[in-house]
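Of the protein chains in this complex, all but one are displayed in their positions.
Letters A, B and C name the chains as they come in the text, with residue numbers starting at 1 for each one.
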């Protein structure tokens, strides 16, 4: 931690700052610059930097160690590759996850999964518990939805992922699901993160609607601090003032996260844009920018979907898109 | 719901839209304008407006009924006044809540509460379970903290409020706490909201960091839909690109919410700004703008606080501020 | 324009609204729904919709005609292709613009242009007048810079683009420059837009830091309303709360703009991210998403650049990137 003193700070004020940080358990290293004296506070203690900023004569306090550790490439330089069945995320492998927004019935899931499976998709998505902004909207089939998801996936030899919303639901999810999703609204539900840190299945962690990348990394740190080593980041759009898309997909988060962290990052173009005709261009952008995977909404008959049909692709559209994505991936020397 | 057709939309396209919405259970009323045909879809069904926007020839679909009902003044025109002990929020009454960020020890709470009580504060705040962005930061005393809070409050005949983070904690909170807080990060933790809808104690619902007012109203709708009628909104700053304050306190949310909803709204200037010297001006602004209450961090010795000391007032500062606030309130014909 | 009345609005209130809009020169068409009466106001007059929203009993007023006309595909359905020398932007053609942030000297421009020209770049960029947030920073070489830019470009048979900041500079720019740039900070400098509407050279219009796409389209409308038909949009990142990149490049703006407007849209990954190692992934993303062009900062020796060297590519990096971009373009059936 570096403490920058105001340009006119007296020796007395400097001394008081040094006394304060020593009393808090830090060593102090002073260096006098042309305009500003800078005090380096060295130590392992945790301190709220604003406590120092309030001292007389202090201009600014700068934290220099990163708050995240286990998620960082300093801790683990090489890519973490997460494998589910024979699909890999990370290390040059792009994983494809597809399926409807919501599990509606066995027939819907079966028809959709059959077509996806033929395209070569190995991981099936589908919501059983739905976070809805209105208490009056359809809230999902619950455990029945998870059962259907599992049954259909087994039929086509696929893995499954679904969103878990509550600590008490975790044991149920462990019975049915291969990758547990944490939704954007729960990215900082710290109790949920702590509990998911204790399981030994991959967690797909969506970025919060207004979360900074640093906060997102810290949420993954919660999971890793609990011992879970298989975390997949999922960029799904951030809230901005732009109203023509539901959210603004932050494609630049891909190279930013990949530089800092060894964990894979996938992109959800369906929720980010909220519009079917924007899913294909944004999927291509994500692959070209180096994403380690995609999670795309596909529905057998989107016009009858109970939820988010407007952003779901038809199976045929998806099939064409997947073909193009494979060609783009080969240009940048990656593979699905 | 109004469906605006594109200016060149053919009769055939208009007919297909009408067929579609009838099939979905709506009546259709057509009116032809100079440029655009508008179709009114009348009915009680729920439909994703994007499903219609994807139909050929449709320019835009506009929802005209508000998604919130119970929280609205249409449902209940007069102010809801929430009383806890002899403190009232709403209907011309401004309620004051004060106390430290975190319950650290009996002595700290006792010393702080004694001074606050002398100032006339009747509701004591203090966190027992702390939502922290880092898994390595102090997470609160847990149930022990709630016990201390209750014990100290009883000694000075005060009510207490504290943040609940998890469904499973609710029974414990009901034993100790008079107002249950939902934190900004849990504003859309829908499972928590549903469970809190079933209790019969007031809930203080903080606005999410990037929540729109409409989403905030919908979260309150969850609580009211469960049967809980005592909801207090709490504006605590939204995330913007400005970096000189922790968040941007949206003072205009006060008159906006008060016009739409009958529920009271209080303001938390401490978390919004994150800086002690900004708490007084923002508290005054909130009262002048018509807030129904304030929740202010006060610590007996902020420089030793385990959490957020930098934004906590000294008891003497608080006492002076409370005096000024009472004078401001009387100018706008309200009272603490 | 549609006027939605409150659910309990009396006939008297409805009548007053109708009288008001008739008096303003509109026809009124009334349709009664289950909950809400909706009044369609038909006419060519301009009215501030808030004036109606303030009338008693009005719930909401909804504008249904788009504010932009000439830039829209309703006005001109087919792509506008803008050609400068033998480079095309739009209609399946991707134009490449490259060069340093700032014109520093003849030698710098000559060395950079020589290498770019060898890669096949036909349009050279370089700032002569620089918009700097600090009055103490280097403000550019002025007209001397434009002269150098022109001279070097002619040597290698290239076209040039540079940013114009002021109405009074336009005649000077017309002497030297093939495409006039409007910077993000001037996107709503309406006097500048009006004057640029009167010239007959292409204008590259950058999106403002916090501009919505609709506002951006309206700024282009200013240019087209003046008679200039050659407008190129340039997405260069919007301001969000994310701090790890300078701005957030809104890749989804590409398909959104292309659907609404016939004008081409290019992407500036250098200013958006502010970081050299993010330029390549974001350039690839832009091409994959369907951009009609790129504008990339390249400097012969970035480590000595007077401005933005940190986001400038080395010529060799650029050359490799350009090769990859061409392959990506062919996958999506476009060409440079």
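Keep in mind that, in the parts below, a residue touches a chain if its C-beta (ideal position, glycine included) is under 8 Å from a C-beta of that chain, and two chains touch if they have at least 3 such contacts.
Being a predicted model, the structure only gives us computed values, none of them experimental.
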Contact with the hidden chain, among C:26, C:89, C:222 or C:318, goes to C:222
The listed residue (B:19, B:144 or B:277) that touches the chain absent from the view is B:277
Tell me which of C:141, C:165 or C:179 is the one touching the absent chain. C:165
Hidden partner interface residues of chain C, rising order: 46, 48, 50-51, 53-54, 67, 131-138, 165-168, 185-186, 188-191, 193-194, 209-210, 215, 218-219, 221-222, 225-226, 239, 274-276, 303, 305, 307-311
Had the left-out chain been drawn, it would touch chain B at residues 210, 212-214, 238, 240-245, 248-256, 259, 272-273, 277-278, 281-282, 284-290, 324, 327-328, 331-332
Residue positions on chain A contacting the omitted chain are 2, 4, 6-8, 29, 31, 33-36, 38, 40, 42-44, 59-60, 62, 64-65, 74, 239-241
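Criterion: only the chains that are shown with their structure count from here on.
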Chain-centre distance (mean CA atoms) for chain A and chain C, in whole Å, is 31
Rounded to the nearest whole Å, what is the centre-to-centre distance of chain B and chain C, using the mean of the C-alpha atoms as each centre? 38
Taking each chain's mean CA coordinate, chain A and chain B are separated, in whole Å, by 26
So chain B residues touching two or more other chains come to 239
